[in-house]
Structure formats: C-alpha cells, structure tokens
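Following this message is one structure expressed as structure tokens.
Missing here: one protein chain of the complex. Every other protein chain is in place.
Every chain is named by a letter (A and B) in the order it is written, and numbering of its residues begins at 1.
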Amino acid sequence: MMQISFVDIIEFIGTFAFAISGIRLASAKQFDLFGAYVVGLVTAIGGGTIRDVLLDVTPFWMTDTIYLIITAFALLWVMVFSKYLVKMNNTIFLFDAIGLALFAVVGIQKTLDAGYPLWVATIMGTFTGAAGGVLRDVFINEIPLIFRKDIYAMACVMGGFAYWICGRIGCDSIVTQVTCGVCVFLTRVLAVKFHVSLPTLKGEEEHHK
Amino acid sequence: MMQISFVDIIEFIGTFAFAISGIRLASAKQFDLFGAYVVGLVTAIGGGTIRDVLLDVTPFWMTDTIYLIITAFALLWVMVFSKYLVKMNNTIFLFDAIGLALFAVVGIQKTLDAGYPLWVATIMGTFTGAAGGVLRDVFINEIPLIFRKDIYAMACVMGGFAYWICGRIGCDSIVTQVTCGVCVFLTRVLAVKFHVSLPTLKGEEEHHK
Partner (left out) sequence: MMQISFVDIIEFIGTFAFAISGIRLASAKQFDLFGAYVVGLVTAIGGGTIRDVLLDVTPFWMTDTIYLIITAFALLWVMVFSKYLVKMNNTIFLFDAIGLALFAVVGIQKTLDAGYPLWVATIMGTFTGAAGGVLRDVFINEIPLIFRKDIYAMACVMGGFAYWICGRIGCDSIVTQVTCGVCVFLTRVLAVKFHVSLPTLKGEEEHHK
C-alpha cells in the first residue's frame, strides 16, 4: 500500500545519522536513556518541525511513526556499537552530510510548494537542515556548534543558491533538486576536508567585561 | 456563569506547583521579580503552549487570565513563605506530581479530540507535562533536569500506555482518564521514593575532548 521511494530511504538515513549525533552528545553529558532518545529525536525532527510551524502546516512527524522508530533504532545502535562508534566517525559524518543535503532539499521544495518565494524557501531549507542541531546544543547546554565551526548551515544557503541558478537556466524539477542536494553535500564535505571556515568577527566586548 | 469543575481545581493546583518550581529556581539564580515571574509562567504554561502550537489551536492561556493570576499568587507565596518552603518540599513535590499527571491527561485528551492517534497524543501529553520544565532549565542555563534524573517525562509515556490498555479492554472515558492520571502520578512518586532511574549510556566522547 505504502510505497517507499529512493528519496524516502535517503531521508531515513539522514534521520538516523542526525539522531545518532544527538544521542551520542547526550550520552557524553550523562543523560539517561529517555533523555538521550529525546535529544536524538529533537536533533532529527526539530528543524522540520520549526519549518512546518512557520509554514502553518501539520508537523511532518505527526502523521507517520517512522521517525520515532528510526530514532529508537539509532538509540539501540549507539547502545550496541558504542565501542566502535569512534572508528565509524567518517561513515557517520558522511551520513550526516547526506542527511543535511536531503533535509535542505525537502525544506526548500516544501516551502516553494506552499507558494513562498525562493529566499523564504532557502531559509526554511536551512532551518530543516540545521535547526535540529541548534536545539540539540541548547538542550545539552553548549553553544550551538554550527555558529562557530565549519561550514554547516551555510551549505544549505549554497543549496538555495544552486536552486536559483538552476531556475535561471531552466532546469526541470528533478535536476534542480539533485543539483541542490549535491551542492549542499559537496560544500559541507569539502569545507570539512580542507578545514575551510568562515572568518570570525573580532569581539571587542571581551576587553570590557 | 463560569463553572469550575473538580478537574479545573486540580489543574490550578498543578499550575501553582509548576509556577513555584520555576520561581524558586529563578530566585536561586538571582533573577529579579519580573524574571522570576516569567520563568514561573513559562514553567506552568510552556508545555501546553508548545502542544497547542503543534496542534494549530489557540494557546490555552490566551483565552483565560487565570494562569497569569495563579502565577502571580505563586510569586507572592514564594516571597512570603520563602523561609518555610524548604520544609514544604514534600508537599510541593506531591502537588508537582499531581500537576504532571493532570497535565499529561489534559494533553492526551486534547490531542485525541483533535483527531490524532494515541501515539501522537502520548507525545503531546509528555510535552504538556514536561516541556515547561525543559524551557525553565534552558532559561536558567542549566541542562534540563528531566533528561538526567528520576523518571519524569517517562511517567507521561506510561500514562499513554495506560490509555492504550484502557482502550483495549473497553473502559469508558472517565475511567480511562483517571487510570491514566493515577498511572502517571504513581510512576513519578514511586520512582522518586525508591530512587529508580533509567540507566545512562556510556559516553565514549568524553575521552576525546
């Protein structure tokens, strides 16, 4: 009855990777199993939930249990393989980048379908990809990582830019979405590989504390 | 004209107990009176507000001033009785557990009435009971307590489970709600009394900082 597409599978992998990142950071802070599950879930679905609230549609996870189930599997995975997870960091990083790329595409497309212009869609794509990680860091009481290190949310903005280019040169919907996703993924992976960071502002206030 | 039911009275007591917990923690952090009031209010109404935003209905406190007034009384109470509040910890704990139980029932019932399945309702019940405390801890810049200690949010999940059981054996609405509330209350009280906690995951990341 229900048909699972290639995009669904990629999205599930992204959810899984995001949930694992939340669960691992929660574990490092001595959260109990339930707390770790909640943080994993928030990391995976938080961004899309904020997007859906702003777009005034029903949050996507409220119509399908699959996201809760995937997060439960992620928790099980971390419990069973915790000793090997450090060795799998590269794999998890790749999954996370794939998830980021796909979440950004989903967020952009959903917002465009709701009738908003591309600049709103780009912001929503960035929320979808990156806001879950910000909520995660707020819950574990850390300064959100994405504001300080690497290119992360910025990669989603690049995806919106790719959308715009594709629209200008008249690509069809599939090509546009694939190009956008690849652009987000490559921006993220290359930035980490070559240690590309955005510059920081000099914080003059520090001397006045 | 307005009729106040038994459930209303219990809900007011729960609001009062939640507000007191927020005000006391804010006071310990040197918040001013207004800040303490805001944190008390957020603790009392934050969970239900998130629920109502996700369900896309008007937040419950926007149609009735009673929640603002109860929080004001809670602030007054803490100001007047601050010296005796420590001795009243057990009483406050019981009020808090009653509030948790009733908030969970209200959240579950409201979500079911909106046409969602029980698993969404259980999540909403958990939000209603526990999210206010999470917001409180974020505002006072602490790691949310419920993720680390005792059974708290988990008690709301047990309430959802009780709902499911009652539905299977064909209980009527009142019996179901009472059973759910009692289940949440007992889970919470017994967990604290017997120091039952969920296990924590071993956090492998700590060694790599």
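Following the convention adopted for this analysis, contacts are C-beta pairs under 8 Å (C-beta built on N, C-alpha and C of every residue); 3 or more make two chains touch, one makes a residue touch a chain.
All values derive from a computational prediction rather than experimental measurement.
Chemist: Which residue, A:I13, A:L54, A:A72 or A:L186, contacts the hidden chain when the whole complex is considered?
Modeler: Checking the options A:I13, A:L54, A:A72 or A:L186, the one contacting the hidden chain is A:L54.
Chemist: Just one of B:I9, B:A28, B:I165 or B:V196 touches the chain that is missing; which is it?
Modeler: In the complete complex, the chain left out is touched by residue B:A28.
Chemist: For a quick check of understanding: of B:A17, B:V78 or B:L112, which residue touches the chain that isn't displayed?
Modeler: Counting the whole complex, the residue in contact with the absent chain is B:V78.
Chemist: Suppose we count only contacts with the excluded chain; which residues of chain A make the list?
Modeler: 53-54, 56, 116, 119-120, 134, 138, 141-144, 146-149, 153-154, 157, 197-206, 208
Chemist: In terms of residues, what is the contact footprint of the unshown chain on chain B?
Modeler: Considering the whole complex, chain B reaches the absent chain at 23-36, 38-39, 49, 53, 56, 58-59, 62, 65, 68, 78-79, 82-83, 85-86, 138-141.
By our rule, only the chains that are shown with their structure count from here on.
Chemist: If you average the CA atoms of chain A and of chain B, how far apart do the two points sit, in angstrom?
Modeler: Going by mean C-alpha positions, chain A sits 30 Å from chain B.
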